[in-house]
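Complex shown without one protein chain; remaining protein chains in place.
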Amino acid sequence: MCGIFGIFGHSNGKQIAKTGIWAEQHRGQDAAGIACLRIKNSKKGLIEVEKKPGKVREVLQGQDFDDLSGEVWIAHVRYSTQGKPSKRNAQPHYAQSIHGRIAIVSNGDVVNMEEQRNFLDRHDIQIYTENDAELIVASINYQITFRKRDIIEAIAQVMEHIQGAFSALVITEFDDRLFAFRDPFGIRPLFISIVEEKGRKTYMFASETSAFDAVLPLFGSGAKIELRMVEPGEIIAVGPRGIESFKGPKAERQAFCLFEFVYFSRPDSTINGKSFQAFRINAGRELCKEYPAEADLVSPIPKSGIPAGVGYASFSGIPYMPVIIENPSFDIDFGRRRTFIEPTEQERLLKAQLKFNFIADLIQEKRLVITDDSIVRGLITGVVNKALWQSKAKSVHIRIASPPYRFPCFYGIETKRKNTLAAAGRTMEGIKELIGQPTTLAYLSLEGLIKSVEIPKDQLCTACFDGNYPIPIPCVL
Amino acid sequence: MCGIFGIFGHSNGKQIAKTGIWAEQHRGQDAAGIACLRIKNSKKGLIEVEKKPGKVREVLQGQDFDDLSGEVWIAHVRYSTQGKPSKRNAQPHYAQSIHGRIAIVSNGDVVNMEEQRNFLDRHDIQIYTENDAELIVASINYQITFRKRDIIEAIAQVMEHIQGAFSALVITEFDDRLFAFRDPFGIRPLFISIVEEKGRKTYMFASETSAFDAVLPLFGSGAKIELRMVEPGEIIAVGPRGIESFKGPKAERQAFCLFEFVYFSRPDSTINGKSFQAFRINAGRELCKEYPAEADLVSPIPKSGIPAGVGYASFSGIPYMPVIIENPSFDIDFGRRRTFIEPTEQERLLKAQLKFNFIADLIQEKRLVITDDSIVRGLITGVVNKALWQSKAKSVHIRIASPPYRFPCFYGIETKRKNTLAAAGRTMEGIKELIGQPTTLAYLSLEGLIKSVEIPKDQLCTACFDGNYPIPIPCVL
Amino acid sequence: MCGIFGIFGHSNGKQIAKTGIWAEQHRGQDAAGIACLRIKNSKKGLIEVEKKPGKVREVLQGQDFDDLSGEVWIAHVRYSTQGKPSKRNAQPHYAQSIHGRIAIVSNGDVVNMEEQRNFLDRHDIQIYTENDAELIVASINYQITFRKRDIIEAIAQVMEHIQGAFSALVITEFDDRLFAFRDPFGIRPLFISIVEEKGRKTYMFASETSAFDAVLPLFGSGAKIELRMVEPGEIIAVGPRGIESFKGPKAERQAFCLFEFVYFSRPDSTINGKSFQAFRINAGRELCKEYPAEADLVSPIPKSGIPAGVGYASFSGIPYMPVIIENPSFDIDFGRRRTFIEPTEQERLLKAQLKFNFIADLIQEKRLVITDDSIVRGLITGVVNKALWQSKAKSVHIRIASPPYRFPCFYGIETKRKNTLAAAGRTMEGIKELIGQPTTLAYLSLEGLIKSVEIPKDQLCTACFDGNYPIPIPCVL
Partner (left out) sequence: MCGIFGIFGHSNGKQIAKTGIWAEQHRGQDAAGIACLRIKNSKKGLIEVEKKPGKVREVLQGQDFDDLSGEVWIAHVRYSTQGKPSKRNAQPHYAQSIHGRIAIVSNGDVVNMEEQRNFLDRHDIQIYTENDAELIVASINYQITFRKRDIIEAIAQVMEHIQGAFSALVITEFDDRLFAFRDPFGIRPLFISIVEEKGRKTYMFASETSAFDAVLPLFGSGAKIELRMVEPGEIIAVGPRGIESFKGPKAERQAFCLFEFVYFSRPDSTINGKSFQAFRINAGRELCKEYPAEADLVSPIPKSGIPAGVGYASFSGIPYMPVIIENPSFDIDFGRRRTFIEPTEQERLLKAQLKFNFIADLIQEKRLVITDDSIVRGLITGVVNKALWQSKAKSVHIRIASPPYRFPCFYGIETKRKNTLAAAGRTMEGIKELIGQPTTLAYLSLEGLIKSVEIPKDQLCTACFDGNYPIPIPCVL
């Protein structure tokens, strides 16, 4: 999981890019980076890059950052999935083509890394890291330097050969435009916002629409805004001569990540004009429809379970009443990493115990509906369930606003080891046992979830729930 | 606003003290400190202190912290009210009596500082800082060194002469006990928890009960727990020979800070066995009873307005639906300081705009009840109101779960400049204008609030709402 | 002034490179960097670079440094001449050719920067910094990528077109060798050392031979060593197949920097098998021959004047007796930067006063010969002269072991502003006045200096003393 942001056409682009990528920091707190293109003329410019481990406000400051200047900016936040975060692995990555540097930021995961690395290796293109964004930009370089293609053709070619999820922004030293493209299946989100002020247009790209909201105070008050998603397989170029759209390879179907609806995106981000908060409240209502419960109150596991709780409560008429409280310093001191990524089981447990407190006087003798968005490892749910019984709940009805998470994701979420998934290879009874025997446990059906998000099933990637992978996964994995 | 924690009687006291004070970090993120007493015998021990600006996990680590060891621990988190946070002003403070060091942590504010400083100055007792805790410990030293009193008498004497709010913990080098005391009016909270495991008792003191909850995983599972408040004017000593309670001076009435119910304490902390969350939900229900509204949804201003929103929604039957979202990285990067303490108006506004986002699709064409716990400066409420109208709300009914905050607090909350309070010297119309003309604005009555907290009015300090100061304020202020 | 070091052929190359470049730190303390080539096969490898402002032991440590591995290493220490030291300006620099990266470290200064930058700009080669090493490597890239030359031809071409002083080391991703070359005039030094242990050869390059001495303890005790200078205009390649030497362009004459003998090189470094210490002692003896003095003792201005003092004393028979003492903490706290590079006159003066102390009991009533290697600005000499008179010297005979420094250097020493040179435009009387009227002042003649260094005048660059620039300087300077 990562976040990207790009901007062309605003004199304050540097500040806007910093604020925009900061608004996406929930998608990755391990490293951050930015690249800028200082345009000399329509054919030439200079790209410089700053990146390192740390949060946005730690990385994008200091003399090295202050020294940057330019007209086009792309930025990235990274969620480290393996090893310690390092400068090497941070994005933007870049390649040096025969015409100059090409820089990229990308969100997603390439499936045929090995094959593509070998191909590039045979063709004298060096790869310095294990990062898939570097592979993409090196492939673009190959197309430009050795196959003599122009940048649009090069990107289109790469979109053919690279398999996986990617939503990417690219700048080059031999062109004054900012390029955006999304994989043929459209697995990861990417939005474009065009802001018009006094006849001048600014083009911005972001993984989430809330980044556009965050930068709005940096524009004048009378700005006109146009917002849409970059299409699967679409290549967009924005620059001094306006916006152009090119058709890259498009898959026979779309496969937007359903888990973005469940967990990743900020609740205040939107898709098709509607907020994820709204979709998640929908899911809570559906959940209640499918699995009602006799209860005195509905409480979410914060923060992820809040909209499901709101929906469940409003559909059922049971009062919404938060009885599980996050330690107010927890996020500040430990960051917002989902608990499933901690080093050892013991450390995960201790942190989980520090994370929440339980309001005993509101719990005891009460019949509780407890909502969450999903169960990944089951650790949190187990800690919560146990604590509720210790606080003398009369009954604990756990309601999960998505189906059992049974299959690892290969398109940008780090759950590649199947054996850590609570629902993988377990019956419902087995999961109940794992999390400590709540009174009842129920998951929203896949149909219910799909209905909630108002997108047809054949435009969604549902692989983590049903194993139906839109792009074949190499068996080595 | 500050938080304190103390422990006697556990072999893992250092870790428990660190975790306990960390759980109170919401009461002060500017500086932290700890003191420990290494007992040599019932008459003698050594006290050492570590403190500096920073958050708990930054301060209580490293070699200097690792070097500490002892049997009795007191810790503090500090909320800087003036100037830059510095090591000098951090607590614990200590004085050196003729028999050895005396260390203190205190929460509150002394009203007759000037007079007491002058008194000590005349009697050759040095004061190094402006901090009221140092004044208290210096006064105790005076009683011990020059008036030859024992430690209990000394504390009792100081409680007579020092006027103001204080809840304090004290250790000395000439006694193996931990002392706790609260001002005669009992303005600031202080709790004692006695945990018995296998016949051995551990005594802990904390500003909030949630600190006891946070350290519970560090005890065995079969522990028996006894919890009560330290009484106004009470002096408690805990040590190897058990617990003793002494009667210090007691005021003719109690005056527990009502604003602890409104804002300060964590929702999962309790008083009289009931959580602040419960009291705040009560207040939301009362608010609805007093000021109902025709609306489609109830949304809190997060996080402070949540329980009021829950209460309002449950009483009214209007769906609870959060449409104002905190930027998930805001607290992490800027801390949880209430917005009213930022340096300049401009900076406050920019931060306030970064702090929230508004879910337009859930807002537009909707009639909204917006709840918050209080209005101090009015900045946040104004930013929110304006944004809701921009998101095309049909109506905005602002409901505040406490009365207008009209009078500065001199007992531990830094609102001493009256002219910054939105409600001071403004009519209801004036406040509406200040915050940008919501459709309606209503505050819970003082009676309604008092009813919600289930404590008689004559045991509460209501000064910030009605100007009825239990302890006279020197006119110089 | 900078220092470079390179190594091929040793399994402990990383540690040797770090120690070697550290031994050259006196040539630049502002920034340091290293590049390594991890060879995959004779045609391919990967280059990685670490560099930043700071001293060697600060830069070459930590995780980023630990992560480096490879078979070939080049390293650099930098002396910042303009602006703050930054990561951007640190070496190694690199360019990305069509076949892969090319990395360089270089010591010297390019004279026709502007012309060459424009040339590259017209040919689509980007230059990111003002640094001349980047210009050289970019020019090599141009030859390889656009003119399709092999690496040796490319270097030879660049040596034709780039005018100035450069001693450089180069590695590439498309060749498993380490390349070294020196400008046609041989202005800056560059040495090669071949160490043979058990039949295996290690090749090292360094700006000074003392770097080879420093790394010797890292080799076995029975190593056979071969040492020579890289010739002016020579290109050397060392690699798995041994050593090859190529003839690049050679100037009609050599022009080795005479100031290396006077000041730059460490006294324990050698040239033609003889130490700079020995040459400098020679110069002291010559100085005494040319300008004897009636005196009671000879004292150097430490540390630069020591060998001249030793030579002067031994020739004259006057006792050598140091009466000027460096504050022992001065270098440690302020570094060894020659005093003439401090920001303001006032700061320079204060530092100069802190730098030295004067042993009054050895000075008073004594006739002193005071030696130094040179006078650049005259600040130090002035401070010293004044202090000696205050300590009641009977007479002060200042003897400088080189001619008046009258002309700025454009080949790697930052004295480009002529008006700061004490001797520029001043008569001997004028200089005496500037430094506060010593009893006598005398400079070694150019002939005397040349005789001391045992190299014919037509193989030396004497420009700073006589304005005879071997390479024409663009008039814009």
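Labels A, B and C are assigned to the chains in the order they are written; within every chain, residues are numbered from 1.
Throughout what follows, a residue touches a chain if its C-beta (ideal position, glycine included) is under 8 Å from a C-beta of that chain, and two chains touch if they have at least 3 such contacts.
Because the structure is predicted, anything quoted here is derived from the model rather than measured.
Although one chain is omitted from the display, it touches the following shown chains in the full assembly: B, C.
Checked against the full complex, the candidates C:Gln277, C:Asn385, C:Thr439 or C:Ser452 give a single residue touching the omitted chain, namely C:Gln277. Of the listed positions C:Ile136, C:Ile151, C:Ile306 or C:Leu421, the one in contact with the omitted chain in the full complex is C:Ile306. When the omitted chain is restored, the residue from C:Thr145, C:Ser193 or C:Ser210 that touches it is C:Ser210. For the chain missing from the display, the contacting residue among C:Ala223, C:Leu350 or C:Met428 is C:Leu350, taking the whole complex into account. Only one residue from B:Asp30, B:Glu134, B:Glu173 or B:Glu234 touches the chain missing from this view: B:Glu173. When the omitted chain is restored, the residue from B:Ile98, B:Ala223 or B:Met428 that touches it is B:Ile98. The missing chain lies against subunit B, touching residues 44, 46, 48, 63-64, 67, 84, 86-88, 95-96, 98-101, 124, 126, 128, 145, 173-174. Along subunit C, the points of touch with the absent chain fall at residues 19, 22-23, 25-26, 29, 55-57, 210, 213-214, 217, 266-268, 270, 273-275, 277-278, 281, 306-307, 310, 313-314, 319-323, 325, 327-329, 331-333, 335-336, 350, 353-354, 357-362.
As a convention for this text, only the chains that are shown with their structure count from here on.
Taken as a contact graph, the chains are arranged in an open line, each linked only to its neighbours along the path. One simple way to say how far apart two chains are is to compare their mean CA positions; for subunit A and subunit C this gives 52 Å.
Centroid to centroid, with C-alpha atoms defining each point, subunit A and subunit B lie 37 Å apart. Counting partner chains per residue, subunit B shows two or more touched chains at no residue at all.
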